[in-house]
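The complex is shown incomplete by one protein chain, all other protein chains being positioned as in the whole.
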Amino acid sequence: MRRSTVIFIAALAVFVAVITVMAGAGMISTSFVKTLGMTLCLCLAAVAMDLVWGYAGILSLGHMAFFALGGYMIGMWLMYARTEAIVIEALSGQPLPATPEEIRQGIGNQIFGVIGTSDIPWVWGFAHSLPLQLLLVVLVPGVLAGLFAWLAFRSRVTGVYLSILTQAGTLALALHLFQNDSGLRGNNGLSGLQNLPGVSASQDATSLWLFWASALALAAGYLLAAWVVGGKFGSVIRAIRDDEQRVRFLGYPVEGFKLFVFTLTAVIAAIAGALYYPQAGIINPAEMMPIASIYLAVWVAIGGRGRLYGAVIGAAVVSLLSSWFTGGRAPSIPLGFYTIDWVDWWQVLLGLVFVLVTLLAPRGIGGLFK
Amino acid sequence: MMRFLLLALVLALPAHAQDAAAVLDTYRDQVERPSRTTIAPVIEALATSGDPAAATVLAAWADRRLAVMDDGTFVIMDGDALSDLAGQPVEGEAQPLRPNAGVRGLIASALVPFQLTDPDPAARGAARDAIARNPAPEHLPAIRGALARAADPSLSRLERLLTLRFDPDPAARVAAIESFGADQSMDLRAALNPLLATTRVATLGPPEGNVAREIPVSELGREGAYDLLVSAGLAPARLTRDAAQAALVANIADGQVAGIAVASLNTQAARDDAYSALEAAGTVPPAATEDEVDAALDSATFADVYAEPNADVTDAARAALNGIATRVGAMQAADLALDALSLASIYFLAAIGLAITFGVMRVINMAHGEFIMMGAYTGYAVQQVVPDYTLSLVVALPLAFLVTFAAGVALERLVIRHLYKRPLETLLATFGVSIMLQQLAKNIFGTQARPLTAPDWLSGSLVINDLVQVSMIRVAIFVLALLFLGLYLFIMRRTRLGLEVRAVQQNPTMAASMGISPGRINMLAFGLGSGIAGIAGVAIGLFAQVTSELGQQYIVQSFMTVVVGGVGSIFGTLAGAALIGFLQKGIEWLNPSNTLAAQTYMILFIIIFIQFRPRGIIALKGRAAGD
Partner (left out) sequence: MTMFRKVVIGAGLALSMGAAQAQTAPEGEPIKIGVLHSLSGTMAISETTLKDTVLMLVDRQNKAGGVLGRPLEAVVVDPASDWPLFAEKARELLTVSDVDVIFGAWTSVSRKSVLPVLEELNGLMFYPVQYEGEESSKNVFYTGAAPNQQAIPAVDYMMEELGVEKFALLGTDYVYPRTTNNILASYLGDKGVAEGDIFVNYTPFGQSDWSKIVADVVALGADGKQVGVISTINGDANIGFYKELAAAGVSAEDLPVIAFSVGEEELSGLDTAHLVGHLAAWNYFESADTPENTAFIEEWHAFTGDANRVTNDPMEATMIGFTMWTQAVEKAGTTDVDAVREAMYGQEVPNLTGGTATMLPNHHLTKPVLIGEIRADGQFDIISQTEPVPGDAWTDFLPDSAVLESDWAELDCGMYNIQTKTCIQQKSNY
């Protein structure tokens, strides 16, 4: 195992221990634990992005769509199971015992009442079962990514064309989910996801559990990614990034390698999303607009491509800074004739930093550690 | 109500003569808070009052110039001047009355007899509009009276439209219908269609009245047909699930229903069994069986019956509508095609700058959309300084070009120049520029949409007929798109700059050795592409909204347009824009209630299209293809 991997895992373990102790002592609030847990999930998505872009050279502008899909898949079960418990409780007061149809009707009415229907769409067919829906967390984004990648790589769409195509695909998916007819509650999305069905523990406890789960997933994802890029496979995908034609002439099935990396990273992103949204509490299609995926690329670029820890640093630093600056707590800078309000100027600064990093420091923050 | 009113008007006797002011006073409450449903008697009383000022008062009321002074006197306002109902000037303050549009329509209708013979053409026009909006049988005598005095083609057309609806003589109505021939105007169809309005009836014997057609049960479906019978009172209602459940609940005794434990009634089948058991015990009346339903359906007839009793009239109307149906369909298709063409030209205009920066130079500029936005904001800023809309447009177009040309040159010199060998990095860096520019626009202009108003000569529509029309601004965009197509072709094929751009693109080293400065050419070409985006921005801002997110809406579509068409070919971009425009309108036509779905499917289609023609519709071959 490489030294940087060992250091990273050790640092993560220390971080988790410190936060757990601090949360237990009441030194940090539940909402901050949630923020940190969500940041860990974003870091995992950034690791996936680094694998597909930093190592394999495929600039996907759609990985946050897989992230959000993972969230949708777990969110369906969370909503269904929670509502089912409520409906059964409510119907138990009736003189006649409830029939399965009545329960189903009640659930449909509760979940889809806001969009004016009480029919449960077919996409919710597995929502009653946690194992099946967990399987879908992996399967739906995996199959979608595999299909997209197969179509795109087969017809040799590469480079910026592929980026534009992933962006368009993401937009199409987001627009589809924005429709109420998509069956996933349109613009309203899925909400109340922070209430884990069948769990009576308080949010203080559940947010810590999800924080641990996120840390564990990040560690596992990081190790997997380090293992993938460490061996011969890693050499091949780096070679594809540097000169695709040459690798193809050497007899490697380039498309197969790219397809595998694209799909694997989509699944990692989906798992990250499945852990993220129960902490965020709500998911809606705006989460998968192309801009989110572009920000993911921005984080990885700022953190440093081609280094897994760079991606983690970039995602953590930029997303935490973003929420600090836009949270209204960053002090304004009075210039006398004008006051720089960070709520208004943070985006400008971010854009500028991004241009400068791309131009002057292609290795990003991670490059400083070298 | 109107019918009586106007009849009374026509037959008005001066015996009822009463002062208009007295009438208004009598109905003070209704006049001050008028409602269309209750105001008719007031208008009737005014119109029949015999007061010579009645028409003036009514007209002033409809114009919101009738006002009440603090002491309750009704006055007529004319600008700031007040006069009493008889026209004598008065001094003081008055609050104007605000009748709603429905009341104003009734007043206008009541004014028709006065206005049709008015020497002022504007008044006659108002009367014609009032008739066209609220046609009523009582208008017929007034129109015929006016026509007898002087010929007026548009009034005569109105007369025929009213005749075919309201004339008591069916033969006259049929003649009026036939007189229109192949005319497919909206007002004619609006007059003919109500004649063919039907109601669906269920009867035990043969249906009465002017039957449009009988409907077989198979078309209605068993459930639908039986429901019709129930609502016609010809059959008893079927047992609903709720009613059955209520019956079960009502018969719970000792935790059992008809001997079945309540706890076991947790499926529909178990509940049905329990109900049957209740039926068998005679506790509840038996529900209608399937056989009874069939028998009831067999004995009944279902039909659509015209509201219009005269079969000759309905036949003539149907024949007339069928006769023009094809033409109407063709016109609607033409209108749709025109819409699609217009959308295509908007996409083309948004993408033509990209055709240079991306198509020719192969630079991915994610900030292209923001250049479009800058152009639109330039247009807005110019309108703040130059109030004349035409003049401001004349200033804004070249200024937008200059602003975005300068921005493009700056972007090329500062950022893109360093990244020519790293296309993916260009994408990301220009994306950074894009978020900067968007946020800057928000900081400068605010998040509220800004008005960019078209001059009057651009704000109307090009009307070909009732069905085919397109707004002038869209025509202008089409013309602008054509103009830029020509400009592009001229510059790339006929000028030194175009030659040098192509040379630099194909082989920068060779071009440099021939004395061309690649840096300068790249800078100019990029500036040109950006400048065109600025002009597109002004045009887009004129028909849509100017916000900081304006560019975002076009960037993905624009890249798609260029990629689908074939990178590097302007005719490819044209073909791409046409494909996307027509496709989107086509999908919208198939699913008119959901525009969002159209956009989704269009993008999906493009993704699949690119699988089969990765190089686009018009693929460059040979050396020009670059890679």
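The first chain written gets the first letter, and so on, giving A and B; residue counts start at 1 in each chain.
Throughout what follows, contacts are C-beta pairs under 8 Å (C-beta built on N, C-alpha and C of every residue); 3 or more make two chains touch, one makes a residue touch a chain.
Please read these numbers as outputs of a predicted model, since none were measured by experiment.
Novice: In the full complex, which of B:A202, B:V284, B:L467 or B:V504 touches the chain missing from this view?
Specialist: B:L467
Novice: Which of B:A101, B:A122, B:A151 or B:A253 sits in contact with the chain that's absent?
Specialist: Spelled out, the listed residue whose C-beta touches the missing chain is B:A101.
Novice: Considering the complete complex, identify which of B:L343, B:A396, B:V433 or B:L480 is in touch with the unshown chain.
Specialist: B:L343
Novice: Pick from A:S4, A:T30, A:S129 or A:S155: which residue touches the chain that isn't shown?
Specialist: Answering carefully, the residue with contact to the hidden chain is A:T30.
Novice: Using the document's contact rule, name the residues of subunit A that touch the chain not shown here.
Specialist: 29-31, 34-35, 83, 86, 89-90, 93-94, 109-111, 113-116, 118, 175, 178-180, 185-189, 191-192, 194-195, 203, 280-284, 286-287, 323, 326-328, 343-344
Novice: Please output the residues of subunit B touching the missing chain, sorted low to high.
Specialist: Touching the missing chain: residues 35-37, 98-105, 129, 133, 186, 189-194, 332, 335-336, 339, 342-343, 346, 446-451, 453-454, 459-461, 463, 467, 469-474, 540, 543-545, 547, 549, 553, 585, 588-589, 592-596, 599.
The definition used in the following text is that only the chains that are shown with their structure count from here on.
Novice: Taking each chain's centre as the mean of its CA atoms, how far is subunit A from subunit B in angstrom?
Specialist: About 40 Å, centre to centre.
Novice: Considering the complex alone, what residue numbers of subunit B touch subunit A?
Specialist: For subunit B paired with subunit A, touching residues are 245, 248-249, 252, 262-268, 271, 364, 415, 418-419, 423-429, 431-440, 442-443, 556, 559-560, 563, 594, 596-597, 599-600, 603-604, 606-608, 610-612, 614.
Novice: Within their complex, state which residues of subunit A touch subunit B.
Specialist: 57, 59, 95-101, 148, 151-152, 154-157, 159-161, 163-165, 167-169, 171-172, 175-176, 178-179, 181, 290, 294, 297-298, 301, 344-345, 347-348, 350-355, 358-359, 362
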